[in-house]
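One protein chain omitted, others in place.
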Amino acid sequence: MAEAIAPGRLAAFSDGVIAIAATLLILEVKAPSAGEEVWPALRHEWPALAVYAVSFLVIGIAWIHHHNMFHQVRRVDRGLLFLNLGMLATLSYLPLPTATLGNHLTGHDAAPAAVFYSASLTLAAAWFTLLWNHLCARPYLLHPAARELAHEARRRSLLGPVSYLLAALLAFVSPIGSLILNAAIILYFIVGRRSPAARVQ
Amino acid sequence: MAEAIAPGRLAAFSDGVIAIAATLLILEVKAPSAGEEVWPALRHEWPALAVYAVSFLVIGIAWIHHHNMFHQVRRVDRGLLFLNLGMLATLSYLPLPTATLGNHLTGHDAAPAAVFYSASLTLAAAWFTLLWNHLCARPYLLHPAARELAHEARRRSLLGPVSYLLAALLAFVSPIGSLILNAAIILYFIVGRRSPAARVQ
Amino acid sequence: MAEAIAPGRLAAFSDGVIAIAATLLILEVKAPSAGEEVWPALRHEWPALAVYAVSFLVIGIAWIHHHNMFHQVRRVDRGLLFLNLGMLATLSYLPLPTATLGNHLTGHDAAPAAVFYSASLTLAAAWFTLLWNHLCARPYLLHPAARELAHEARRRSLLGPVSYLLAALLAFVSPIGSLILNAAIILYFIVGRRSPAARVQ
Partner (left out) sequence: MAEAIAPGRLAAFSDGVIAIAATLLILEVKAPSAGEEVWPALRHEWPALAVYAVSFLVIGIAWIHHHNMFHQVRRVDRGLLFLNLGMLATLSYLPLPTATLGNHLTGHDAAPAAVFYSASLTLAAAWFTLLWNHLCARPYLLHPAARELAHEARRRSLLGPVSYLLAALLAFVSPIGSLILNAAIILYFIVGRRSPAARVQ
């Protein structure tokens, strides 16, 4: 059954959720309270700030990826609607693993926090592959010119979940190493020609 | 007295409130603090995460329902404006029952928390019936083609409050059972042909 | 110096801020924690919930008023831009007096909390009079058809700050009485023909 939700409206609603999820992240970084010395307290927060930066960029890149995807969509069906809702629920929940890793990165229980964080990124990124997969199987949802490109986009979209999964595995041995790997993945997504967030052409 | 607020502007404002209400829900789930073990703390949060997922989907489905409704509206009167505001106030308040149930689902006072939660969902869903009722009584607010459909939509819109009310009653005997019933209702709303969120055709 | 910010863009940005301010209000109502009994804890929160409802409607009415105002505006100058920014800053700060009154309405220090609350509403409403005043003095900012109406709108816009100021004065003797007066003012704004939020015609 075709839903008559216009792709533009769904994209605008998604933009709103994504913008809010990105902006709420900072609430998980604790400001030095009145009784604390400022510099030591901020130094103590560097892991939270580093994870904030990584998560903000992950969500920013997801926005770009989402925007590029919806640029190709001409019709929304119910499956797309609810896959998209699942993706939004997962992005909206990222403040939780972000705060978890920020609290534990330099502590004694850093490995499970880093595994949880990278596994959450894997999950968030996997929705994009599911979305592209749904579109590839239903080419009538895409603009005619986009039907060829969608298969390439689906292939590229695997790079996100696979890379974050590697970071999750690395986290078992080196939590900080896995955060650095996440940052490197993001850097590649920013500058790389074959990044999932780059428009397929 | 006719207000000159365009349906599109009211829908866009409502989209904003709904997107924010959905995204704020995660703030009620507590991240493991620096002194806690990560896995046990997260396991302890599973009720909060389960309730988060249900509430996020409830709000997402409300968005779809709202969108489908406003697709049929060609004029906004004052009654519609304030019924819509009441509906937004109720959706915006859902983080409170969500956090209440998340805190109590596995505790000794779970039944009242689950009653409060499902009663809140009932209230939120009932606004949609009130809105459709207002539209059915004032067909000049609707696009001509939608006037027939509105009665069917009003009838279907009862499914939400009635189902959530049953979940509220079930909550007196089984809090977890009522959360599972809520999840089943949502699943039906996602896949069911006669779901209130499905477009009437 | 004329700014080239289109009224539509300024209105959309303002809509965003207003929607967020309304939705954040619920974060100030504390959910019953795991160790508390649910019903007694919620009963204890009734003042916070009552103030939540009043504040949400105040902000909703401000949105309608703002929307009606910007419907008449065809050009934005720098004065309008910054008066609007001051108004947004005041609406965004309402979670603070809302939480203050919610915490104190039934306590021993209720009067100052209620004075603070109604004084904050007075301030928020006064910006609208300042905005209309700015527009009346610069009719070239308005659509030609709106120039007559603006004087009537300015006159009506006084009703908000004057009524909330009376509620602030009443708060010195009866905090709950002043909240009831605020609710009555809002009810009038919802149903009254000469409400500031009603479109002048």
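Going by the order they are written in, the chains are A, B and C; count residues from 1 in each one.
The working rule: a residue touches a chain if its C-beta (ideal position, glycine included) is under 8 Å from a C-beta of that chain, and two chains touch if they have at least 3 such contacts.
These figures come from a predicted structure and were not determined experimentally.
Engineer: Which of C:24, C:130 or C:165 sits in contact with the chain that's absent?
Structural biologist: Considering all chains, including the one not shown, the answer is C:24.
Engineer: Of C:41, C:73, C:99 or C:185, which sits in contact with the chain we cannot see?
Structural biologist: C:99
Engineer: Which one, C:31, C:58, C:73 or C:88, makes contact with the chain that was left out?
Structural biologist: Going through C:31, C:58, C:73 or C:88 one by one, C:88 is the residue touching the chain not shown.
Engineer: Tell me where the left-out chain touches chain C, residue by residue.
Structural biologist: The list for chain C reads 1, 3-5, 9, 12-13, 16-17, 20-21, 24, 27-28, 78, 81-82, 85, 88-89, 92-93, 95-97, 99-100, 103-104, 107, 109, 112-113, 116.
Engineer: Could I get the residues of chain A that touch the absent chain, sorted low to high?
Structural biologist: Interface with the chain not displayed, on the chain A side: 12, 15-16, 18-20, 22-27, 29, 31-34, 36-39, 42, 49, 52-53, 56-57, 60, 63-64, 67-68, 71, 190-191, 193, 198-199.
By definition in this document, only the chains that are shown with their structure count from here on.
Engineer: Averaging over Cα atoms per chain, report the distance between chain B and chain C in Å.
Structural biologist: Spacing between the chain centres: roughly 26 Å.
Engineer: Any idea how many Å lie between the Cα centroids of chain A and chain C?
Structural biologist: 36
Engineer: Which positions in chain C touch two or more other chains at once?
Structural biologist: none
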